[in-house]
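Below is a structure I'd like to ask you about.
The other protein chains are all here in position, but one chain of the complex has been omitted.
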Amino acid sequence: MTLQILLNLVIGMVWMLLHDEWNMLTFTIGFLIGSIFIFALRRFFPGPFYGLKIWSIIKLLILFNVELVKSSLIVIGQITRPKLNIQPGIFKLETKLKSDWEIIMLTNLLALTPGSAVLEIAPQEGVMYIHAMDMAEFRHSIAKTKDLFEEAIIEVMR
Amino acid sequence: MNVNAIIEILIAVMVLAGTVLSLLSSLGFIRLPDVYTRAHAATKSVTLGILFILLGTFLYFWFVHGLISIRLLLGIVFVFLTAPVAGHLIIRSAYRSGVKLSDTSVKDELREDLKKATQLEKYHSREG
């Protein structure tokens, strides 16, 4: 994958050299043309086409933003309710992610999902302790979103 | 109604939406019962509010001055990355320094697990 990106950058540079125009626009055009060539020749590279990885990163970002907006609305709804009736609590979730970066990403994503904030991580056991704003309401939805995020992160990282 | 007016309205709506979000979440600081629930208000709504304000500013400089400000984009990415980390660190340090959960809390699985593990931890510290 690194080879493909490097090759694409080199194609952009060569395009800029051939045109003798040193600006960003020419480089971008060269880069796009290079990515089309690499996509056409993807059978001859060892790994899969790197655009697929970029597409999965974009999908993860979209998921992240949607969850952020949803969770902010839920928190605002809880705050502006005239009488607070929330039952916060701490519960345990198991994760199948292993490496440091994956766990960092999952923590960041979970911190911005509805009603959950990661309290403590034990990476060796693969366990996270999560503080939920309302146990009865969010416990199952948090577990569901965690599975969603895990799949998206695995798609990006591996 | 020309294009500029529409863009101005869009910018004003985005900035005001961000402002209202951060105002409401600071209202949450008063109403919510303990640190952990306040951290929810701080990490989520404040982040979204600041994102809206910075995006509005970015659009303003893009459409009015024709300037794509990399600094603002960097600021957006930075806030996006650091706010959850700061929230996580605050509630972790609160738990480790022994701040109590509010009375309405229903469950604390971390405390149960820690009770089970205390003896193990002492054992490890003696070994090492």
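By letter and in written order, the chains are A and B; residue numbering begins at 1 in each of them.
We adopt the following convention: a residue touches a chain if its C-beta (ideal position, glycine included) is under 8 Å from a C-beta of that chain, and two chains touch if they have at least 3 such contacts.
By our rule, contacts and distances are computed from a predicted model.
**Student:** Leaving aside the chains you can see, what is the UniProt protein name of the one that's missing? Options: "Extracellular solute-binding protein", "Na(+)/H(+) antiporter subunit F1", "RNA polymerase sigma factor (Sigma-70 family)" or "Pyruvate dehydrogenase E1 component subunit beta".
**Tutor:** Answer from the record: the omitted chain is "Na(+)/H(+) antiporter subunit F1".
**Student:** Which listed residue (B:Ile6, B:Leu23 or B:Ala117) would be found touching the missing chain in the intact complex?
**Tutor:** Hidden-chain contact among the options goes to B:Leu23.
**Student:** Even though one chain is hidden, which residues of subunit B still touch it in the full complex?
**Tutor:** 8, 11-12, 15-16, 18-20, 22-23, 25-27, 29-30, 35, 38-39, 42, 46-47, 49-50, 53-54, 56-57, 60-61, 64-65, 67, 69, 71-72, 74-75, 78-79, 82-83, 85-86, 89-94, 96-97, 99
Note that in this section only the chains that are shown with their structure count from here on.
**Student:** Centre to centre, by mean C-alpha position, how many angstrom separate subunit A and subunit B?
**Tutor:** Using C-alpha averages as centres, the distance is 17 Å.
**Student:** What residues on subunit B touch subunit A, complex-wise?
**Tutor:** Contacts found on subunit B: 21, 24-25, 27-28, 31-34, 36-37, 39-41, 43-45, 47-48, 81, 84-85, 87-88, 91-92, 95, 101-102, 104-111, 113.
**Student:** What part of subunit A is in contact with subunit B in the complex they form?
**Tutor:** 68-69, 71-72, 75-76, 78-80, 84, 86-92, 107-108, 111-112, 115, 117-120, 129, 131, 133, 135
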